[in-house]
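For this depiction, one protein chain was excluded, whereas all remaining protein chains were kept in their positions.
Presenting chain A:
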Amino acid sequence: MDREKIKELIEELRKEQLEEGDILIYLLHRIQDHYQSHYIPPEVGEMVAEELNVPTSKVYEVLTFYTMFSTKPRGKYIVRVCTSLPCHVPGGREIVEFLKNELKVDFGGTTPDGLFTLEETGCLGLCGVAPVVMINDQYYGDLTIEKMKEIIESLRKLEGGDGK
């Protein structure tokens, strides 16, 4: 992403926002959405600081505080597993184990093919259909290991793999 694009995003937000002070979090969301690998590269963070005329440290402190932001490239699909109690009780623990085995990554890890990043999330508010996983903007509920396997395989197929 170049400086022009950042300026453009800032302009857009200035039109939408009432207060100048609160643009940062919104801007970081937009920048992150812009990258297929869902992250904010350090040099872009620096450009943001310059354009908003705030210290780089301020951008970094916000960037590293919120779990949804990442400074490392992530997978095309971010698999967020709910690890709250209502999901843990009816089999969420097993889903976590399965995903770690299947993707061969731990929480925070990205598969070598760049497809999946496994993350934990707090309660997604879908406790009625626990256990729940959110992949990018899509929710999947009432999961079993079987169902989870199908979902991962179908995404792999979608990306041209053989599902395995």
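Throughout what follows, contacts are C-beta pairs under 8 Å (C-beta built on N, C-alpha and C of every residue); 3 or more make two chains touch, one makes a residue touch a chain; residues count from 1.
What we mean here is this: contacts and distances are computed from a predicted model.
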Checklist outcome for this item: By UniProt, of "NADH-quinone oxidoreductase subunit NuoF", "ABC transporter permease", "Sulfate adenylyltransferase subunit 2" or "Aldehyde dehydrogenase family protein", the chain left out is "NADH-quinone oxidoreductase subunit NuoF"
Item to check | Option from A:Ile31, A:Leu99 or A:Leu124 whose C-beta touches the chain left out | outcome: A:Leu124
Item to check | Where the missing chain touches chain A, by residue | outcome: 17-19, 21-26, 28-29, 58, 61-62, 65-69, 83-86, 88-90, 94, 97, 120-130, 132, 134, 137, 139-142
